[in-house]
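Below are the structure tokens for one structure; questions will follow.
Excluded from the complex is one protein chain; the other protein chains are retained at their positions.
Now for subunit A:
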Amino acid sequence: MTAILEPETQSTVEHAVRLSGVRKAFGTGARSVVALDGVDLAVEPGEFVCLLGASGCGKTTLLNLVAGLDAVSGGEIELNTARPAVMFQEAALMPWLTASRNVELPLRIAGVKRADRRRRTAELLDLVRLGEVGDKRPHELSGGMRQRVALARALASAVHGAGGGKQALLLMDEPFSALDAITRDVLQAELLRVWRTTGTAVLFVTHDVREAVRLGQRVVLLSSRPGRVVQEWQVDRLSAAGEAKTVDEINGRLREVISSHAAA
């Protein structure tokens, strides 16, 4: 890969992002909903962390806070990276722009020069193996291809900001959950390949235990109402057998967490 996609050289900064005692409540007074309370979590530079939790436990809320789309009600988020790039569950591509224009958009907004923009866009499209379809519009692409365009766009925005000692951070909110199983499988492999090539830190949200274990170096389990970190697993470099065992273990823990709500 080319220069812009090289992993950052070793930095002196310790964390890419660190959350300490983060709290988020929606609304005020008696009707307020506490989505997150006392969340402590750190992501190291270049690390791939999967955030796992049942539906409605506050995963999206947490990503929004890190992305700066929403403000914390308490606690602190310390970001040592460039502005984080975000990939949503939907591709969220601009329907009036071609695939390559979509990838280019964050660079245009950042005021990158045209020739530079074009070059990086072409590189990123090649990286997600979409070099051929750059001039197609979103509606002419399959769901999986659209998600890959969204990935390339997120990388454009992550990698552009990075540099000058700043790390890149990619936030992903269940980006593959709307895809069919085979496409999801292929895209997971693509994501790992891209992550190894670019070396950005990734905070990946999912409710799928298998996906979390397959992708992450570390899996963080979030409880529900309010969301808070329950347990963490190191899942890097597991053998197939070790992976299966860990999936079972996390599944068991997740069930415990969920059933504890039935009693309440």
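The working rule: a contact is a pair of C-beta atoms (placed from the backbone, for glycine too) under 8 Å apart; a residue touches a chain by one contact, two chains touch by 3 or more; residues count from 1.
Heads up, the rule we're going with is that contacts and distances are computed from a predicted model.
Per its UniProt entry, the chain excluded from the display bears the name "NitT/TauT family transport system permease protein", taken from "NitT/TauT family transport system permease protein", "Fatty acid desaturase", "Iron-hydrogenase subunit gamma" or "ABC-type xenobiotic transporter". Annotation: of A:H15, A:K59, A:R83 or A:R228, A:R83 touches the absent chain (contact as defined above). Residue-wise, the contact with the chain that is not shown comes from A:P106, picked out of A:P106, A:G134 or A:P175.
Interface note: of A:P45, A:G144 or A:P175, the residue touching the hidden chain in the full complex is A:G144. Although one chain is not displayed, its contacts with subunit A can still be listed: residues 48, 67-69, 83-86, 88, 90, 92, 94-96, 105-106, 108-110, 129, 137-145, 153, 157, 161, 182-183, 185-186, 188-190, 192-193, 196, 213-217, 235-240, 243.
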